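The complex is shown incomplete by one protein chain, all other protein chains being positioned as in the whole.
Let's turn to subunit A:
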Amino acid sequence: MANVAANHSSHDHDHGHDGHHDLEALRTMGFWIFIITDCIIFGTLFATYAVLMNSTAGGPTGAELFEMPGVIAETFILLTSSFTSGLAVLSMNRGDKKGLIGWLIVTALLGASFITLEVTEFLKMIDEGAKISTSAFLSAFYTLVGTHGIHVSIGLIWMIALMLQVAKRGITPVTKRKIGNISLYWHFLDVVWIFVFTIVYMMGVR
């Protein structure tokens, strides 16, 4: 079709000629809207959980199942990882590539230990006979908490992919936007977890 003008590299978007939109700003806005839709997904799951939370159908209740020490540990780990992801962004803004990758590694490790704890907790509950098919309450519990867990896992894979990209390309407008987005996503998951912690666990053990 057309010739590629050789003097334009593919990612120098900041020279504003006619009708040329700042692509990175567009993408950031798109990502924010995506987060809104994700909020609605979690909102719907929370609503479902709230409706079904007492429908234990004679099966085990939250008070019988939940073990708070583990959950509190998970909470601390996730909150810390949110903090370290913030440090990663700060390093990025300073132009410190090593710091950026370093803090991302710390964040990813914390995220991975969160997932490990959560999976062990689930396995233990299943072992005690509390399966997703045991009652409507447990269906809602596993689905809500599990959806959060899947989000964190996807975030981990994505974070690793981004570390590789930063290592290869350094800090450019594109990688900057991508890192900004994942850190937004990570904070968002943190906020969702706080709701999980209060609505599912705190209200559950009461």
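Definition applied: a contact is a pair of C-beta atoms (placed from the backbone, for glycine too) under 8 Å apart; a residue touches a chain by one contact, two chains touch by 3 or more; residues count from 1.
Rule of thumb we're sticking to: contacts and distances are computed from a predicted model.
Enquirer: The chain dropped from view, which UniProt name applies: "Cbb3-type cytochrome c oxidase subunit I", "CRISPR type III-associated protein domain-containing protein", "Multiple sugar transport system substrate-binding protein" or "Gluconate 2-dehydrogenase subunit 3"?
Expert: The chain we cannot see is, by its UniProt record, "Cbb3-type cytochrome c oxidase subunit I".
Enquirer: With the missing chain put back, one of A:Thr84, A:Ser135 or A:Ser183 would touch it. Which one?
Expert: Final answer for the missing-chain contact: A:Ser135.
Enquirer: Could you pull out which residues of subunit A are in touch with the chain that's been left out?
Expert: 1-5, 8, 10-11, 17-21, 25-27, 29-30, 33-34, 36-38, 40-41, 44-45, 48, 51-52, 55-57, 59, 132-137, 139-140, 142-143, 157-158, 161-162, 164-165, 169, 174, 178
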